[in-house]
Structure formats: structure tokens, C-alpha cells
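The structure is given below, and queries will be raised subsequently.
What you see is the complex with one protein chain gone and the rest in place.
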Amino acid sequence: MTLLETNGLSACYGDFQALFGIDFEVDEGETVAVLGANGAGKSTFLNVIAGNVPVAKEQLQFDGVPMGGARACEMVARGVTLVPEGRRLFSSLTVEENLMMGAYGGAKGYWTLDKVYALFPKLKERRKQPATQMSGGEQQMAAIGRGLMANPRLLMCDELSLGLAPIIIAEIYETLATVRDRGLTLIIVEQNVQQAMKFAQRAYCFLEGRVSLHGASSELTREQVAKAYFGV
Amino acid sequence: MLNTILDAVIQGILLGGLYGLYAAGLSLVFGIMRLVNIAHGDFIVLAAFFVIAFQKFLSIGSPFTALLVVVPLMFIFGYVLQRFVLNQVVGDDILRPVLVTFGLSVITQNGLLQAFSADSRKLNGGIIEVSSFTLPGGIIVGVFPLIMLGACLATIGALQWMLFHTRMGVAFRATSDDTMAAGLMGVNTRHLFSIATGVVMVTVAIASVFTGIRATFYPTSGSDCLLFAFEAVIIGGLGSLWGTLLGGMILAISQSLGSRISPAWQLQAGHLVFLIVLLMRPQGLFPRRLD
Partner (left out) sequence: MIVNVERSTRTSRISTAVFCVAIVVLVSAPAWAGRGQLSMLVEFFYYLALAELWNLLAGYAGVISLGAQGFIGLGGYALFFFTLNMGWHPLFALIAAGVVGLVVAVPAAAVMLRLHGAYLAIATWVLAEVARLGFSEMTSLGAGSGISLGVASVRHVELPFVSRDGIFFLLALLFAILTVALSYLLLCSKYGLALKSVRDNETSARSSGVNSYGLKLGVFVASSAGMALIGALIYLTKLRISPAAAFDANWTSNIIFIVIIGGIGTLEGPIIGTIVFFVLRQYLSDLGSWYLIILGGLAVVVMLKMPRGLWGAFSHRFDVRLFPTRRRLVLGNPDKVRPPSGDAGKTELAVNPGDPS
């Protein structure tokens, strides 16, 4: 069952057009990766879905309902949550307060403070500390935990591995796998192609604001992806 | 001589709470939405005139009782103003918010002049205005200024409690840190900003009663209130309500000491202290973080 789909989605930042006619879909329970180089439009795409960038109403459908142009708070209420690029934790709030903010506009459900602490024990140790005083990996865990607190139907993660050591990246994806296996629908934007293909069932590749390749991870070859990624 | 100085300092501390309250409102709105409301002082005067009007039309004896009506009224006023007018100018542009709120200041002052004439006004605080007690050393402390300090401290304390112990308060602080990320949490910023301005108007209403009882005021008195609020914020530093309170006290103490020299030096001393802090430590004396 299709949870989210976009039809010919085009988006602009002022005079600058960032996305050109994106056709995309993700089914409930699926994990889809969005790949591409810097500036390909991946983050813009997630921001559109999250409600930060306006688009025409019919170009975006969530759960069958046209939602293009809806504001961020409306998308959260519908069950769409974004873990933004660069984490963007609230610097004057503690870890626990950050997690509580995650639940602000979301729904009641499986994910509670205790469940998130169970998933990321390191966060529990640091619950009363200012969130931005932790290491990069811990901050990323907090950002994911914050996203989960909204009990979303669709969780989007933008560049989880940015600035993190490989061993931490692996740890985070391992933990995220348990979330995935619980049936949560995920869209992940990743520059680390290998990691993304291992984790997701399907992948899209963006190039200069357009979809250059898409298919099941198991069927796409490295050469295909490299060509679509760089556009050579 | 020492007695005069001590007396001046004590009067300054008693008044500083009020300036701190003026400044807290200005500072809260700036923190959450990076908006400085030039009409802030004029709204304090507006609220004081509402008190006068309601005291008259509802035959209420005490201005404090009139607050029961004026506080909710000012909350609604703040909410509506933010929702329908000021939300349109929140953003990166420097010019629009200043010029729009400046226009609102002109409208408010002249609206009050039109409705209430240019006569001086004063609220009647009753018996507490004239009661006082004497400290050892011969320094006289009025009951009213003491109550004023207490009320202002309590209000700032309540604001602080709200910011750290309520869901709404955490949302205010989160929005103040990162508005975009707050939206991603499901915060409806249009509504939140309006609630914030509503809350600030409640502090304005409380401040107005004390302002009106303390001294005579005119429709044009709002400009002075704004300047004191602003100077207190700069002296105290951004980011912390208690820092702003201290800024208010330092300002009031400077004014109090200045007044002992001559009436003209009362205001001038405050301005000079402000300029010195601006020159030497522009981030303020007790900043919590850089904005």
C-alpha cells in the first residue's frame, strides 16, 4: 500500500528551481534510499515532504491525500517526521527536553521516553545534559530518538552519516535496523552509497534535481549507480 | 552622604524590578521570534489607560482589581496583534518589523491622546501608597515600592518557571533556538508566536498598574518605558530573564543616584551607564549566549 507518492514534483527556492518533475513512491513498511551528490536536490526533496518548501497540492500525496504545500506542523500531525541534516538539536535544551519536543506535535504510540532510552542507552546517561554538548554520534542518536518520539508513520533521515566515524555510522544503522524491522516506513538520504544500498530495499538516485535511476537495491549494479550519481 | 547613597541604591533596587519586568517582555519576544516591538512601552501605557477606563465604567475601586479584566484583555490584544499583523513581518528583514512597530507606536500614542486627552493621569493605589516603614539607619522604605518589587520578581519568576517546567515553555525555548526545527516537531509557529505575545502583554498589564500608581503618566509616556526596557536589556544582556532583571536594577540605581545630583541627571545618568556598557561590553553584563 503506497504511503507516500510524488507526481511530477517541482520545487523552487525563490527564483532557483531545485527539483524538476520528481516521480517517487514508498509503500508502507518499506525502506527507500535517496542517493546523489551534493546539490542534487535530496535534502530539498525531504524538506518538501516535511512541509518546509511549498509545492503544488496534487504533486505530493500522503496516504492518498494531496498534501503538497501543507505546513510542517500539519505534516507532523499526519505522521511524517524528518530527522534534519546536521541534526539541528535545540542547543539550550537538555537531551531529555529535546526528546520531549519530539513528542510535541506527534501521536501517542509505541515510542515513549523509556523505549527511546532502551534503544539508545547512552542517551539515558546524558539525559540532563545540554544536547549539543555530546559527541556527534550521540547527537545523531538523540536526533533519531527525537524523531521517533512523534510516533511517525513515515520517518525521514537526512544524511545520518555526516561527520561521523565509520564505526559510529555502523552502530547507528544497526540500531536503526531494529526500528526498520518493526515495520516503520523509512526514507533515508545518504551519500554513503554502500551503506544505503545495504540498508534499503529500493533506491532512487538524484542528479541535478531529477531522478536519474531507481530500482530494487539488489538489482542495481555499482556501475549503474555510479553513472546515475555522477551523470557521466 | 553615605546614607544618601544607600537610600538611592535601595530606591533603585525597588524600582529595578519594574524595569526588569518591562525588559523581560521585550527580551522574551526577541528571543523567540527576533522581533523588537517599538510599541512595547506604548502598550504599557495603553494597558494603564484600560485600567482607568474599566475602573470608571465598572466602578472598580482598586486598580489591582481592574487587572482581572485588563489582563485577559491584554492577552487577547497581544494574540490578535501578533497573529494578524506582526506575524507578517517576522523574518530576516530588519526594516519591516521596526517600521511597522514604529507605526503602531505612533497610532497608539495618538489614539490615546485622542481618546483620553493629553492630561496627566495617575492610578490610585490606596493606602499602600502612603505607608512606609523605617529601616535601621533612618532609611525609609515605602510599602508600595516593596510590593511592586515583590510582584515584579514574582512575575519574572513565573515566566521563568513557565519556560523551564511547562510543555509550552520548552516549546518557546526550542523555537527560540531553531524555528525551523521547532516546526519539524509539530510546533505551529504562527500560533506559538501569538501566544508568546499574548503572554508578554500579560506582563505588560501587570507592569502598567505599578507604572500608573508609581507616578503620573501621559499618552506619550510609552517612549520612556521603551527606552528603559531597552537599556535594561542591553545592560543586562540577552538570553536570560534574571540577567535582564539585574540590568533593570543597575539602570534604576544609576537613575536614582543621578537624581540625587539634579532632576535632569536622573535620566541622563541611566543613559550614560547604558552607553558605557555599550562601549565596553556590548553583549551585556550577564549574557547567557550570543544571539
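Chains: A and B, in written order; residue numbering restarts at 1 for each.
Throughout what follows, a residue touches a chain if its C-beta (ideal position, glycine included) is under 8 Å from a C-beta of that chain, and two chains touch if they have at least 3 such contacts.
Quantities reported herein were computed from a predicted structural model and do not represent experimental measurements.
Peer 1: Going by the stated contact criterion, tell me the shown chains that border the hidden chain.
Peer 2: Checking the complete complex, the chain left out touches B.
Peer 1: Which of B:Val70, B:Leu226 or B:Leu245 sits in contact with the chain that's absent?
Peer 2: B:Leu226
Peer 1: Which candidate, B:Gly61, B:Gly150 or B:Pro282, sits in contact with the chain we can't see?
Peer 2: B:Pro282
Peer 1: May I ask which residue of B:Tyr19, B:Phe54, B:Tyr79 or B:Phe274 touches the chain that does not appear here?
Peer 2: B:Phe274
Peer 1: Tell me which residue among B:Leu99, B:Ala154 or B:Ala215 touches the hidden chain in the full complex.
Peer 2: In the full complex, the listed residue that touches the missing chain is B:Leu99.
Peer 1: Name every residue on chain B in touch with the hidden partner chain.
Peer 2: Touching the missing chain: residues 30, 35-36, 38, 85, 88-89, 94-100, 102-107, 110-111, 113-114, 223, 226-227, 230-231, 233-234, 264, 267-268, 271-272, 274-275, 278-279, 282.
FYI, only the chains that are shown with their structure count from here on.
Peer 1: Suppose each chain is reduced to the average of its Cα coordinates; what separation in Å results between chain A and chain B?
Peer 2: 43
Peer 1: Within the complex, which stretch of chain A touches chain B?
Peer 2: Spelled out, the residues of chain A in touch with chain B are 50-52, 71-73, 76-77, 81-82, 84, 88-93, 97, 100-102, 104-106, 146, 150.
Peer 1: Going by the contact rule set out above, which residues of chain B touch chain A in the complex?
Peer 2: That would be residues 167, 170-171, 173-174, 176-178, 180-189, 289 of chain B.
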